[in-house]
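This report concerns only the one structure given below.
Left out: one protein chain. Kept in place: all the others.
Chain naming follows the written order as A and B, and within any one chain the residues start at number 1.
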Amino acid sequence: MTARAAKAPKTAAGFALLAFTLLWMGFIILLPLVNVLVTAFSQGIKPYLAALDTPDAHAAIWLTLLVSAIAVPLNAVFGICAAWCITRFEFKGKSLLLSILDLPFSISPVISGLVWILLFGAQGWFGFLLRDHDIKIVFALPSLVLATVLVTLPFIARELIPLMEDQGTDEEVAARTLGARGWDIFFRVTLPNIKWALLYGVLLCTARAMGEFGAVSVVSGHIRGLTDTLPLYIEITYNQYDTIGAFAAASILAGLAIVTLVLKTILEWRFAGELAAARRH
Amino acid sequence: MTGQPDTAATEPVIPDHFQAPHPAKGTTRVLPGFKITLGLTLFYLSAIVIIPLIALVARPWEHGWQGFQFVLTDTRVLHALHLSFITALAAAVVNAVAGLAVAWVLTRYNFPGRKLLDALIDLPFALPTAVAGIALSSLYASNGWIGSITEPLGLKIAYTPIGIFLALTFIGLPFVVRSVQPVLAEFEAEVEEAAETLGATDFQTAFRVILPALMPSLVTGFSLALARGVGEYGSVIFIAGNMPYVSEIAPLLIVIKLQEFDYAGAASVGVIMLAMSLAILLVLNITQRFFANVGSAK
Partner (left out) sequence: MSLIVKNINKTFTNFPALRDVTFEAKSGEFIALLGPSGSGKTTLLRLLAGLDTPNTGEISFEGENYLKLNPRDRRVGMVFQSYALFRHMTVAQNIAFGLNVRPVKERSSKSEIKATVERLLKLIQLEDLGKRYPSQLSGGQRQRVALARALAINPRLLLLDEPFGALDALVRKDLRRWLKRIHHETGVTTIFVTHDQEEALDLADRVVVLKSGKVEQIGTPLDIHSNPKSAFVFDFLGSANKAQGSVKSGVAQFDGFSAPVIGAANDGDYVLRFRPYEAQLSRGGPGLPVTVTAVLPAGSTLRLELTGTDGALFETQHTHGSEAQGFQVGDTLRLKPERVYAYA
């Protein structure tokens, strides 16, 4: 019951398909990436470095890291909790829970930002409360984190659930019968089995968190040096016709994307058996 | 296998006293932590997803049905929604065809650089949308690498719906490829060989045997690309030009209405977009159920 092995193309149709794929991938996928890197360095290395060495650029990088450093661990803890209760127990409404879990994948990032304005904006549901107590959520760090958390919420859970479903509960039940307690079971049996999938999920989640644009753009308020993450910084500099500044910042994120792809590919090759089935290439 | 009664006399009969082994999953509550993890999950989902979405759905009605109706009949809104949907649809269709070809080549053919190409498929997932946005915009602008070639030929791409379509094509490709690829990779060689021994040509095998088997995954990829395209913002906003009635997409209208402090208006557009995505996913679900009935389920 094996699939047909990949072979060198032989027929004319095969070569045509291969040629089409190479052209299409080059044109649609590769060209934009190359364009970013070439434009960023179009005036040499010095202007490139100078463009990144501004207080605003520093602040944007710092804020991006900060937001991700808060959002990703939150979603990791949530992902483990959700995967545990969904794959280890039977309960009513599980499929509804799964659908809600997937919702952030299917809503526009702009909506993922909008909802926080509707809740915590000046005219939002809780706006008056916040104003009275002088708490800033919108146009400040909390809303950036909330928007990022919403957008990236399913990433880690969605890696863990199919894997833990596959693995079943036998090992954990065995550990239980041998007298292990809850945390022992988790740290000694479950975690070693899911660690690579967890890392994979964290990787995808981090990449998305650092690059998120639409959602944070809505809640940020674009206060330079204060609430601009790196993607927002790109937008501002680009709109100000600071091409080198925009593309230099973009090149950092593009480099990050490449690193993500490399790590992701390594994980898929090296730990194929320990990732969810859909990830084993 | 479905539980159809067996009519043939040659089949073994399961004795009455036979009991299927108890599935491990049924041993509910043997493991600890049900209440705490379920509680945390529900709390987190409520705080991050459910309550915010309720706030979204509840908002448009503050000026009554008429307020919502006003937004719904605003030609600028309608035009933006129409544009978002049509460009996303066109990109999803193109991606369904191109993505199928790419997935086919990546699984069937061995050539130098195959692994690299395979890894590159996920670039649109990994590359922040703003980066893709400025890159595409500068590529297709009149002084860009491609724009400077096409514009003298009379084809203006940047700041037109064609530019939006191209950006959504970039974003959507991995959805189709990654949906189709695993199914194609696991397609049993024996099934193809069976078709061959029965006299089918390569084309007949591809179109009558393999393609129907790929349909469920192809539809999934298409729908995901479409849903994503309808709501896409970052990669589109730079290349779109954002001219009302021409190249203004629906998500941008939300941003504009927020800047005007028209929360209800922004929420109205948001609700319509949310409904569109959910409708796409619903149709997908129904289609998949149809495919499952057709026996693609094992």
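Quick note on the criterion: contacts are C-beta pairs under 8 Å (C-beta built on N, C-alpha and C of every residue); 3 or more make two chains touch, one makes a residue touch a chain.
Predicted model only: the values in this text are computed from it and were never measured.
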**Q.** Displayed chains contacting the withheld chain
**A.** B
Q | Identified contact with the non-displayed chain, of B:198, B:246 or B:282 | A | B:198
Q: From the listed residues B:58, B:97, B:116 or B:294, report the one that touches the chain absent from this view.
A: B:294
Q) In the full complex, which residues of subunit B touch the absent chain? A) 1-2, 4, 6-8, 10-12, 188, 190-191, 193-201, 204, 208-209, 212-213, 215, 294-298
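Here, only the chains that are shown with their structure count from here on.
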Q) Per the centroid of Cα atoms for each chain, what is the distance between subunit A and subunit B, given in Å? A) 17
Q: Write out the stretch or stretches of subunit A touching subunit B in their complex.
A: 1-9, 11, 13-14, 17-18, 20-22, 24-25, 28-33, 35-36, 39, 78, 81-82, 84-86, 88-91, 97, 100-101, 103-104, 106-111, 114-119, 121-125, 146, 149-150, 153, 168-170, 172-173, 176, 181-182, 185-186, 204, 207, 210-214, 217-218, 230-232, 234-235, 238, 243, 246-247, 250, 253-254, 257-258, 260-262, 264-265, 277-278, 281
Q: Spell out the residues on subunit B that touch subunit A in their complex, using ranges where they run on.
A: 24-34, 36-38, 40-42, 44-45, 48-53, 55-56, 59, 98, 101-102, 104-111, 114-115, 117-136, 138-139, 144-146, 166, 169-170, 173, 181-182, 184-190, 192, 202, 227, 230-234, 238, 250-252, 254-255, 258, 261, 263, 266-267, 270, 273-274, 277-278, 280-281
